[in-house]
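One protein chain is absent from this view; the other protein chains keep their places.
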Amino acid sequence: MDLLNISSTALYTAFILYLIATFFFGATIKDKQTDNNKKGFSGKIAITLTIIGFLAQLVYFTTRWISSGHAPVSNMFEFLTFLGMALVFAFIILYAYYKLSFLGLFALPISMIIIAYASMFPTDISPLVPSLQSHWLYIHVTTVALGQGILGISFVVGLMYLIKEIDQTVKSKETTWLEIVMYILFVFIGFIVITTSFNLMNYNATFEYGPGNRTVTTDYHLPAIAAPTNSTLVTEDVMQPWFETPEWFQGEDAGRKFNTLIWSVITGTIIYLITRLILRKRVGATLQHLLKNIKADLLDEIEYRSVAIGFPVFTLGGLIFAAIWAEIAWGRFWGWDPKEVWAFVTWLFYAAYLHLRLSRGWHGKKSAWLAVIGFGIIMFNLIVVNLVLAGLHSYA
Amino acid sequence: MKQVKCECGHVNPLGTVLCESCGKPIEENQHIDGNEGKKLLNMRYDGTARRSKTYNKSIVDRIWSFFSSVKVGVWLIVLALIASMIGTIFPQEMYIPADAPNRDPAVFYESQYGVLGLIFYQLGLHNLYSSWWYMLLIALIGVSLVICSLDRFIPLFRALRHQNPKKHQSFLSRQRLYSETESSTDDELNMVKKQLKIRRYNIKETEGYLLAEKGRFSRWGPYVNHIGLIIILIAAILRTTPLFFMNEYVWVREGEIEVLPGSNGEYYVENKDFIFETHDENDERFKEALSKEGMVASNYQTDVVVYKADRSIPGEEPELEPIVEDSIQMNKPLSFEGYELIQSWYQLNEFSSMTFKIHETSDADEKSLGSFTVDLRNPQPEFELDNGFKVVLDQYYPDYYLDDNGIPASETNFPRNPAFVFSIYSEGNDKPEVSFVGIGRNIDGTGENNYKLGIQEFEMHDVSGLTFKYDRSLPFFGIGAAIFMIGVIQGMYWQHRRIWIHKRKDGSLVMAAHTNKNWFGLKKDIEVVTQNTNIKMVEDQQELDEKDK
Partner (left out) sequence: MSLENRKKSKKIKKRNRLIFRSIILVVLIGATIFAIVSNSKADNSIYRAGDSAPDFQLKQVSHNNNLENVQLSNLEGKGVMLNFWGTWCKPCEAEMPYMEKLYPEYHDKGIEILAVSLDNTELVINRFIDKYDLTFPVLHDTTGEIRDLYKVGPIPSTFFISPDGEIKEVVNGALTLEKLERSLQSILPE
């Protein structure tokens, strides 16, 4: 299992490199020459580190592929890490063109959150069920991830645009919504923090519950606030659950996921409140001054271009390749499975974005909000659809 | 009807925003594109008259202009988007889990999701995607697609085909990228031209006016992709007809031949073997995952023979001629003569035969006095045993259960839980003993039986569920999707760049430029072509920050 060790070390290395690169991108603030092609020293180091990090992640990807015998895009952990990688890839391409260091300062943390989020899911190499045993798995999933990664950049840039442009001197609807977006990012961080903490403590509580005649056990690695529906706690000397998960949570192991969500929200809220206490102003307002040297026009253009580039890729991977595979595997290219519906919703949404922008002149803030919402829909499809709405894609 | 004559002499159709020839803004129409009071011109559709904005007479024209509005189109998209989301709140009828206590939608939604579920069901949202109103919504998007495209493509095509390099000063100065250079030489202009040609710009010149243009074909992208979408919608309509689409299911037991439904008795399929395999628990790679998740299937496969049947009338014993022999696996469907067979479901372990032995009730060792085998696919009514015993099969329940009245019955047609009533005639005895035998059941009819039956051995078989279909609309979907992709790539990955240069007699030079996207790239182009000249770099006159209020 040496190869597998190399693989996970490589992923870890990539993560650390992205982290360091983010600091170097941060250091470019002092350069104050954002519209200039001549980059400072720190900018060069930053992009070099990013590229090395990306290469390390490629090492992770290939070694894992070799050791498992199938492309590592078959479960939630593998898919999300690949999405993080696609986001970095899209960033590197855009950087080569626009030479915009600040993009790295925002894109890399988002990518790191995604990768860290990914590693909270089981990282074991799992065998493929028959429906996944197809070359279309790699073709479909990698194209989707790449499309989503590029669209992710439009989210990052749209967010930067909003942070820069929204007037933070007065409290308004816009500042509130921007804070909500920031808060959601904190919830993700909260998820990572709380899961890592209890994992380090090796916390475990086992529940038994029976759908029908079978009895299933599930292991909680966080203290149970919400127990699985109709379950009994088996482990002793652990916290008793406060209530049971409502029955309409459909996905596999819904109780545990719901419990994790509760913990993430609690932890995220605490971290957010502490941050606000320290900063003594809105998070958006704090970040605003970082962006004062960037041209809003350029952000607007990058945001639009990444949608323009990502939309065809997403269509190809998320709808066309998906349909071809579904036709081969299930004999129907479209079945209105929740995941499919949400891919269609995503597609309609970005189609509306493009029409509003091209024909109705929605530029600037309006368009930036749309870019943020669009990525929200993508993440919804990735997380909520898997958590709450069961379907054919329940594996990832 | 008034046409607008521009000062350059060109007569423009009503509703024109920018003169088709010289580009001079037509004063009273600036509101159409929202240029009023703005410094910059709005260049969408190159300021041509979109027909629908101009006429509003008959009903036909009114309907036309309604659907020709992009605003209406976007609203339809948003409605379709919201409707699609709503349909995923609870599972659609076809995704009601197989293990649900009651799969009847009238019961399922209310019992699972309470009042909200009941409302979901009563509004018909459990079949949302095939409801008439959802289809209507999608169809209206299609209508909007056709009309919007026609209304915009034709004038835009004309405008871009007959471009006059000679543009009015107010057109140039109100472009986003603009510069004025006080003096320039012909050499400099020639250098610029040379550079533009290297960068594959097409150059058109008249009277000291120059137009350099590149990537115009990207402007057709939206219309190409809309054509692709329309083909997809047409394919979807075709698919609703039996000529293009047929979809049936069939269950075939191992060793049996079934007619393929929907083929009008033309094809039969034989299930030679159904193979169900799981991943090896000892596989080093998957050891950990398998120990957590338990058994994971690795293969579903049916080895089939497809026969072509020849018979004069349905139901007659057909003559079968094998045409294909192959294995069907998940992700590897079998195609033959325009049809497809797809591995879809399976049912493991139905009983195919059972062997019983007779022994004396009092015999603790259960020594066999004789045995017989019941073929569950075609059971004999009587069995003569070697020892002279006779056994009559009085009743056979393939899938035994006790009904509401406590009477033995069969729940299905399939030998999943077989049970039997036997009459045993011992040698020379014409008064039978009655026994009830099933899996884990052995009931003595009278309680005084001398002989007892025991299950000695049994054989089992699997059942394979296959989808049998044809979908002749697929090529149309494929063509539509391909055209759509070509269209979006053409429209999104290329840009239409135009640079206008006007060298006045006094040597001063005006440069303006426009692109539909990637201004950054256009600026880089201009930077390169004006290198080593005194021609001033264009200035970006747009301030987004001002525009957003």
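So that you can tell them apart, the chains are marked A and B in the order they are listed, and the count of residues begins at 1 in each.
Methods note: contacts are C-beta pairs under 8 Å (C-beta built on N, C-alpha and C of every residue); 3 or more make two chains touch, one makes a residue touch a chain.
Worth saying up front: this structure is predicted, and the values here are computed from it rather than measured.
Within the full complex, the chain left out of the display contacts the shown chains B.
Note on the undisplayed chain: of the listed residues B:T412, B:N429 or B:S508, the one touching it is B:T412. Here one chain is not drawn; of B:Y113, B:Y209 or B:Y268, the residue touching it is B:Y268. Contact with the omitted chain, checked across B:I237, B:A297 or B:M460, is made by B:I237.
In the complete complex, the residue from B:L393, B:M485 or B:M537 that touches the missing chain is B:L393. Contact residues of chain B toward the unshown chain are 1, 51, 58, 60-61, 63-64, 130, 132, 135-136, 139-140, 142-143, 146-147, 150, 234, 236-237, 240-242, 248, 257-259, 261-262, 264-265, 268, 313-316, 376-381, 393-396, 398-399, 403, 409-415.
Convention: only the chains that are shown with their structure count from here on.
Distance from the chain A centre to the chain B centre is 25 Å, each centre being the mean of its Cα atoms.
Of all the residues in chain A, the ones that touch chain B in their complex are 1, 67-69, 97-98, 122, 124-131, 133-134, 136, 165, 211-212, 247-248, 250, 296-298, 300-301, 304-305, 308-309, 311-312, 315-316, 320, 323, 327-333, 335-338, 341-342, 344-345, 348-349, 351-352, 355-356, 358-361, 363-366, 385, 389-391. Within the complex, the chain B residues that touch chain A are 34, 42, 44, 70-71, 73-74, 77-78, 80-81, 84-85, 87-88, 90-92, 94-95, 97, 99, 112-113, 129, 222, 247, 279, 283-286, 288-290, 292-293, 296-300, 329-331, 333, 340, 342, 344, 467, 469, 471, 474, 477, 481, 484-485, 488-489, 492-493, 516-520, 540, 542-545, 547-548.
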